[in-house]
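As you look at this complex, bear in mind that one protein chain is not there, while each of the others sits in place.
Going in written order, the chains are labelled A and B, and every chain counts its residues from 1.
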Amino acid sequence: MKAYEQSGEHTPMGAYLSRRSFLRTASLATTGGILGGLVGCGGSSSGGSAASDAGELNLFIWTEYVPESVLQSFQDETGITVNVSYYSTNEDLYAKLRSETEGTYDIVQPSDYMVAKLIAQDMLEPLDTGGLENFSNIGSSYLGMSYDPDNAYSVPYMVAMAGLAYNSSMVDKPIEGYADLFDPAYENSILVLDDARCVIGITNLVLGHDASTTDPDELAAAADKLMTMKKNVKIFDSDNAKASLISGDCAIAYNWNAELVLASREVPDIEYVYPSEGAIINEDNWCIAKGAANYDNAMKFIDYILRPEVSAACSEELPYVNPNMAALDILGSEYTDNEALNPTPDQMASCVYIDNLSVDAQASYEEIWTSFKK
Amino acid sequence: MGKRLRGETLAAFTMVAPAALWLFVFVAVPLIYVLGLSFCGQDEFGNAVFEFTTKNYANLLNADYLQIYLRSVLIAGATTALCVAVGYPFAYIIARTSSRHKSVFYMLVIIPFWTNSLVRVYGWKTFFSGTGWLSSVLMGLGLIDAPIDLLYTTPMTVFGMVYCLFPYMVLPLYSAIEKLDGSLIEASADLGARRSETFLRVILPLTSSGIFSGSIMVFIPCLGYFFVSDILGGGNADMIGNLIERQFQSANNWPLGAALSIMLILITIVLVRAYQRMGGDMDALGV
Partner (left out) sequence: MTLSKRGRTVRNAIYCVLVYLFLFLPIAVVVAGSFNATESRPYLTWKGFSLMWYQRLFDGSQAALMEAFGHTMLIALTSTLLSTVIGTLVAVGMYRYRFRGKALIDALLYVPVVIPEIVMGISLLVLFAQAQVPRGMLTLVIAHTTFCIPFVVFNVRARLAGYDVSVEEASLDLGANRVQTFWNITVPVLAPGIGAGALLAFTLSIDDVIISYFVNGKTSVFPLKVMESIKMGVPPSVNALSAILLLFTVIFVVLTQSDLLSRHRSE
């Protein structure tokens, strides 16, 4: 211990020296930083000049769901400055919307069951669809859903279908349904959505139960069943599955259809599959958040997206199931005949929605999820 | 004299009050809030409501969570051990070199700091991915036939943690080793000690302060770095940080997240106490 104390005596000088050299180096970065800062400010002020007249619009939307080019062209046409923040699951949206003060976001993009939850909590502004010129473009089968029977709060944007894809050069036999994800043959080769409801949901389906079951025995069965998939899962990703599919980091992916389709366009060996158990789908909607500071701009934006050519542009870049009938006319048969982009009526009938759950049931799902991801 | 004394009081107040107030409002109060929140329940929508309950703490004993804590501690321990193992010889070499370029060597450790840590971690991901640099080069050289698979594993998470936290180990080690008095090493050798003896009995005890402060600065942050295991670990080896992050985001269970945070604070306190016992200087952690 004596030796240690002795070292203490040397502290000031040694520490001083290292601080000194740290200081030198750090000062350089500051100068660089300030220069950078000026550049940054220059950039933002030029972008902001048009904003003063037309105001702004704050979007809180899914990652990679609305093409940047479309947001840019809306900005160019209207002069409204669009600020975008992203989320990756409905639950993320809810938590953030809940914790932020009202008026932070103007537009949010919840899926079906989340619309119901937000309405129930008075977190949305009523939305007068009569004021939207292009509302009639939406196909009637996508309107009046149980979560918002009169579309008093929501306007459909796209339907994301959680399908499967596999790289035929990496697996021996074709993948057919969700049950294949549990096959021990696929150890450490699967990518799944980082989404508790979607992954536990398909486990319920494979067991022949309701995707949103709250029955304790069925959930216990799901928890056990899910653990048999644990070894197979290599990556959890809700945002960029195509990158891992393309790079060959996974052989099979359970993900949103557009991601899978985009990957299959890049790599011919990648095949899209509509799962035999029925795909879980999210019908995603435009909603206006309670206390939105830019209500009129929000309505303008929704109407803009509903335009056939704009909606078609969205589908071209990010190919989801498009409920905009006028857009489908533009996209043509190449789009409408592709069941990965436009499911057949049979498939559509077998699609599964996720239900809103009570806090306790939600907690059970969360427990299973934690156990799965641990 | 009375005037000066009053002046003293005013001066003392002016100097200390802003920081005291700031730290109280933005450090003490938030932590008190977190403590309070950890005893809250949830309403039907999952929002925190005050109703004194200890169920969040009872939940912490859930076997799955215990496994996550254990893994976190193991990952943080492995990270710290690797940082010491790789960093000590390195810091020793650059701190005791007689080269004129010593300061360059030192600065080369700091320069990576100015590239955002996420950007650098992503750089590794690009490097190791199936179509990444490493596989391409090795395949190009004919050393391997198929891309090698390194991403999305726990060792990869440890690798990323070591990478992010390595400088925090090297800098205190460097300070400690640099102030080591060379004549002591010579004296030890003159007295007939073998090199290993000199290292164990002279060098190591004299530089242990650097190891201690470096370890604190690596181990504790490691428990909370959720983004590394998300990016390089593929999200399938959760750590405490991921668990807490999820409670405040998708799981929307703030009371549980608060209880988990309190536990993390307790772990921190235990470690810092141990550090102080071993004679660690608290200020060394911030310099």
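We take it that a residue touches a chain if its C-beta (ideal position, glycine included) is under 8 Å from a C-beta of that chain, and two chains touch if they have at least 3 such contacts.
The structure presented is a predicted model; accordingly, all values stated were derived computationally and were not measured.
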Hidden partner chain, touching residue among B:Val49, B:Leu204 or B:Ile265: B:Ile265
Residue, one of B:Leu66, B:Leu118, B:Ile144 or B:Met278, that touches the chain absent here: B:Leu118
Missing-chain contacts mapped onto subunit B: 4, 7-8, 11-12, 14-16, 18-20, 22-24, 26-31, 33-34, 37, 86, 89-90, 93-94, 100, 102-105, 107-109, 111-127, 129, 131, 133, 163, 166, 216, 220-221, 223-227, 231, 241, 244-245, 248, 254, 257-258, 261, 264-265, 268, 272, 282-283, 285-287
Residues of subunit A in contact with the chain not shown: 12, 15-17, 19-37, 39-41, 43-44, 46-47, 58, 60, 63-64, 83-86, 88, 99-101, 103-105, 239-240, 242-243, 246-247
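We take it that only the chains that are shown with their structure count from here on.
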Touching residues on subunit B, where the partner in the complex is subunit A: 42-47, 62, 64-65, 67-68, 71, 103, 106-107, 110-111, 114, 129-132, 147, 149, 151-152, 171, 174-176, 178-181, 202, 205-209, 234-236, 238, 242-243, 246, 248-253, 279, 281, 284, 287
Subunit B contact footprint on subunit A (complex, rising order): 1, 3-4, 6-8, 10-11, 13-15, 17-19, 21-22, 24-26, 29, 32, 89, 91-92, 94-96, 98, 117, 120-121, 194, 196, 233-237, 246-249, 358-359, 362-363, 366-367, 369-371, 373-374
